[in-house]
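Only one protein chain is missing from this complex, and each of the others stays in its spot.
Every chain is named by a letter (A, B and C) in the order it is written, and numbering of its residues begins at 1.
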Amino acid sequence: MNLKKVLPLKHILLSILSSALLLSVLGLLMQVKTNLYKNVGDIFLNLNMQTATANAVTSVVTFFRGIDTVGEVTVLFLATSGIALMLSDTQRTCEKVVKQESFILNVGSRLLLSVIVLFGVYIIIHGHLSPGGGFQGGVVIATAFLLLFLANPNMSLSHSILTLGESLSGVAYVLVALIGLFKMNILLGNFLPHPIGEIGELVSGGIIPVIYILVGIKVGSEMSVIVEYFSKEDYYKEVCDA
Amino acid sequence: MLVFLGYILGFLGVALFFISGLGLLRMPDTLTRMQAATKASTLGSLLVILAIACFEPDWTFKLIVLAVFILITNPISSSLLAMTTYKRFYKHIYNTSGADALKGEDK
Amino acid sequence: MIGLLILFTFLAIITVALGAILSKDITQSVMLFMGVGLGSVVLFFIFQAPDVALTEAVIGTGLSTAVFLLGIMHTSQEEMES
Partner (left out) sequence: MLNFLILLIALSLFLVLIRFLRGPTLADRVVAFDSMSIITTSLLVVLSFYFHKSLYLDVAFVFGLIGFVGTVVFAKFLDKEL
């Protein structure tokens, strides 16, 4: 009985390799549990004195993980362009018909639009003091526009202004990151004066409010474009069929 | 004294929540369930928010703004939902009074 | 007492998520998924992570539901035509 026929060489090598990999991963996990597990949070919390925000979570998100935000913004941009590519090929030459809409929703959305947008702006500019930040505030603003589109579907946003704001804020974000790199030798370094902040002081934290405002503009405009494409296509199709 | 008033208001609001939950569970129809649920829970949430304002007088401004938000947003969604449910199920409603304000509405 | 609330929220989230998986109708599953988002907001809030709770509240109950439902509207129309 030949061992080679029952168990080919390839399988033996593969099993040895995979078990070695598994063992090494297990060893790494054990090491993490003994050495690193208690210290990462403490390191970040001690470094929080340098970044000087009142909110430790914010400093982790914008400084130590600040480079992730660039990736998130890229993902969002790709999603928006994909949706625009898929949904924007309906003919918009058909004549517009004003649909009968609910009176209460119409009035209520007009009343609430300014309030919701104001609340989104509050979330964005208080991002370094309170829970929240650019992404959440941008989504809140987009929700206000969703409400507007639900109330009257034959409304349209100006795409040129949205695209301009989105691209300008993206460019400005990269510029802020690069200025930090040249002045402080760190990407996204905090080059503005930042005394140690306290809760309640709006102007504090150096470049963090700037970053959050830029991210808020970008996310808000992109999400509004997504919402508009999703709620528009149905309307145009119905009108064209009728 | 203010804390005592706060507890009274809070338990009143929670009792209204309980009533709304009970009505939502026991009523036979969608429209009657809506009738039981939305009004009682709106008043209950207002009372609970007032109770917290009694506990902590510093938060009063924020809590009043929150109460105004609830008062604006909640009737919009409830009325839209009631309208849609009526259009869907109005044949099955047992109508004794003969009054039907939404009869002429399209669709 | 807060522990009891945590336990209740956990059980509620698991039950609602099972309902969302097992439901036959896709719109009812979207509805139950909204319930999962609401429960997780309460859970994040009890564990004192208001950032995550805020994100979940904005996205889970507002925007994602709208995107799901509008997508269902578009695709069901196309299925009927073909």
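The rule we apply is simple: a residue touches a chain if its C-beta (ideal position, glycine included) is under 8 Å from a C-beta of that chain, and two chains touch if they have at least 3 such contacts.
Every value quoted in this text rests on a predicted model; they were computed, and no experiment measured them.
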- Shown chains touched by the missing chain? A, B, C
- Item | Residue touching the undisplayed chain, where the options are A:I124, A:L150 or A:L188 | A:L150
- Query: Which chain C residues would touch the chain omitted from the figure, given the whole complex?
  - Reply: 1-2, 4-5, 8, 12, 15-16, 19, 25, 27-28, 31-32, 34-35, 38, 41-42, 45-46, 48, 50, 53-54, 57-58, 61-62, 65-66, 69-70, 72-73
- Just the residue numbers, please: which parts of chain B touch the chain that's not shown? 7, 10-11, 13-14, 17-18, 20-22, 24-25, 30, 33-34, 37-38, 41-42, 44-45, 48-49, 52, 55-56, 58-59, 62-63, 65-66, 69-70, 73-74, 76-78, 80-81, 83-85, 87-89, 107
- In the complete complex, which positions of chain A touch the hidden chain? 105, 112, 115-116, 119, 123, 129-132, 140, 143, 146-147, 150, 199
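Basically, only the chains that are shown with their structure count from here on.
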- Query: Classify the inter-chain contact topology: is it line, ring, star, complete, or other?
  - Reply: line
- Comparing A-C against A-B, which pair counts more contacting C-beta pairs? A-C
- Item | Cα-centroid distance, chain B relative to chain C, in whole angstrom | 22
- Using CA atom averages as chain centres, what separation in Å is found between chain A and chain B? 35
- Message: Need the CA-centroid distance for the pair chain A / chain C, whole Å please.
- Response: 20
- Taking each residue of chain A in turn, which ones touch at least two of the other chains? none
- Query: By residue number and range, which residues of chain C touch two or more other chains?
  - Reply: none
- Query: How about chain A: which of its residues touch chain C in the complex?
  - Reply: 57, 123, 131-133, 135-136, 139-140, 142-143, 146, 223, 226-227, 230-231, 233-234, 237
- Task: Would you mind writing out the residues of chain A in touch with chain B in their complex?
- Result: 100, 102, 104-105, 108, 111-112, 115
- Of all residues in chain C, those that touch chain A in their complex: 50-51, 53-55, 58-59, 62-63, 66-67, 70-71, 73-74, 77
